[in-house]
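Please read the structure below before turning to the comments.
Left out: one protein chain. Kept in place: all the others.
For chain A:
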Amino acid sequence: MCQVEEDYNGLECKQEKIPVPTLNRKCMKCKEGTAVLIIRVSDAFCRSCFKEYFIHKFRAMLGKNRVIFPQEKVLLAVSGGAASCSMLAQVQEGLSRDAPKKLRFMPGIIYIDDGGACGRSSEERQRSVDQLKSIFTETGFPYFIVPLEQVFSLPTSVLVPGTSDPDSSNPSYKQAVDQYIKEKQKLTEEEAASAVAQLRIEESVCSPEHKLALERLFSSLNTLTAKEDMLQILRQHLILHIARENGYSKVMMGDSCSRLAVKLLSNIALGRGAALASDTGFSDPRYGDVVIVRPMRDYSSKEIAAYSRMFHVPSVFISGLDTKTHDKASIQRLTESFVTNLQADFPSTVSTIYRTSEKLHTVMPSQGQTTEPASKCLLCLCALDTNVDKASAFHATLVSEQLSQIKLQDTSHDARCCAEGQGCGTGGCCSSNRSPEHQDLKTLLCYSCRLTIKDMGAVDALPPYIITEAEKRQKRSRMRMEISEYLLEDED
C-alpha cells in the first residue's frame, strides 16, 4: 500500500488474496508435490521445483546479461557465508551438467582472510581457513587464500583502472558462443589433463610487520562506519590485484538481494549517490579490465538459506567487523536492522528497493586513452562527484565549514615559520604541514571517501601504495596547473 507503482489488479485487496497456509498445500508449479516452503509472500514450492527454480534463476541471470564469455576466467569471491557458498555450489552445478547448456567459463576461488582487521586470533583464523580449504578442494577449482595484510605489498597499479585488452577481437556474445561450440569438438583428453595440472593453489603467509601495520591502520579509524568502509575498499583492491595477476577478467560476488538493498540504502546515507548503480547493479565496470558481476542479486536471503539447508550446501560462518554489535554501532549495521524490521511489516520493501536500483545508472566520464586517472577517486575508483555547481549540498558543507571557523592564514603562517630560519627542509617544513597533507588527499577523493578519511587519525597509516599514488597524482596536478595555459586540448 505504500508503493507508488503498486497496481491494484482488478481492485483486489491484499487481505482477500492470501490463502491461509495449511499443511497440505500443493506446489504452485507442478501442482502435484506437497509444498515444503513458501517464498515471497505466498508462493509454495515442493522440493524439486524449488531446486529447479533456484538453479534456473542463476543461469537466467547469467544468460540474460551476457557478460560472461565462453572460456573466460572468472574469479569467485567467497567469504564463507551462505550466499557466496551457494554461488559456488551453483557454479559447480552449472559446470558439471552434461546438457548442451553447460556453463562455459573457467572458475577460480578467492577468499580474503580479514581476521587481522576484525581482531580474531590466529588460531581462529587458521581454523576457518582449514574449514574453507576442505570445501574448496572438494570443488576442484584453483583457489587463493589471501590474508588482508597483503594489502601492504600491493603495487600502485591497483589504483589505476585498466583498459580492456584492445587485442581481443571482442566478438558479440552470440558469435563467441558459436565459435566455442565449434572449437569444443576438437578438445582432446590431453587438454583436459593439462588443465588440471595447472591448478594453482596459493596460500600466502603474512609477515608480522604487515600484521602490525594493519592493526595500526584500523585503530587509526575512529568510527566503525569508517572501518567497514575501509575494509570494503581494501578487500576490493586485493581481489582486483589477484584477478589481474592471474589473468581473470571477471569477478563474481555473492551479494544477495537483501544484502544489496541494505547496501543501496547505506550508500545513500554515506553520500555515494553517484556510484549507486555500480555498487549495487549487476555489473560494475569501474576497474576497466576486470568486471565485477553479481549473479546472486535476484535471490532473497530467505531463499538462499532455505536452499542451503535443504540441499546441504557447506558454508562456514566467519565473524566480521560488525558481528554482535548493537544497532547503532555503524551506519551499515543500522541500515541492516532498519530494512529487516521494515521488511517484517511491509514485505515488499526489499524488492522495491531492488527495483529502484535497477533504474539507476552511473554517469561514466568519457572513456579514452588520454583519460587522466586523476578524475577518478583514489580509493574507490569511481568518478569524482565533487565538481558540482555552487547550489549544491557539497558546496553548502564547504560554506558551513568556512563560516564556523576563524579564517586560517596559511600563506603568511608558512612564510613566518620559514623566516625564523629553523632549517626547514624541502617538503618537511613544520608541524603545520601534516594538516595540508590531509587536505591534499581530500582533493583526490570522492565525497564519501572524504568522510572515511576524515574519521582517520593518522593518514600515514594507509598502505604505502595508496600514499605513493596520492603523491604522484598531486605532483601531476601541480604540474598541470603550471602549464595549464599552454595545453591545447582539454584532457578530460
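Everything that follows uses one rule, which is that a contact is a pair of C-beta atoms (placed from the backbone, for glycine too) under 8 Å apart; a residue touches a chain by one contact, two chains touch by 3 or more; residues count from 1.
FYI, contacts and distances are computed from a predicted model.
Considering only "Protein transport protein yos1", "Cytoplasmic tRNA 2-thiolation protein 1", "Cytochrome c oxidase subunit 2" or "WD40-repeat-containing domain protein", the record for the omitted chain gives "Cytoplasmic tRNA 2-thiolation protein 1", by its UniProt protein name. When the full complex is taken into account, the listed residue touching the unshown chain is A:Ser404, out of A:Asn24, A:Ser121 or A:Ser404. Within the complete assembly, A:Thr223 is the residue of A:Thr223, A:Asn246, A:Ser283 or A:Thr340 that touches the hidden chain. Residue A:Ala393 is the one among A:Cys30, A:Ala393 or A:Ala458 that touches the chain not shown.
Residue-wise, the contact with the chain that is not shown comes from A:Gly273, picked out of A:Gly63, A:Gly247 or A:Gly273. Touching the omitted chain from chain A are residues 1-8, 11-13, 223, 225, 264-265, 267-274, 276-277, 327-328, 330-331, 334-335, 338, 342, 349, 352-353, 355-356, 359-363, 385, 388-397, 399-401, 403-406, 447-448, 451.
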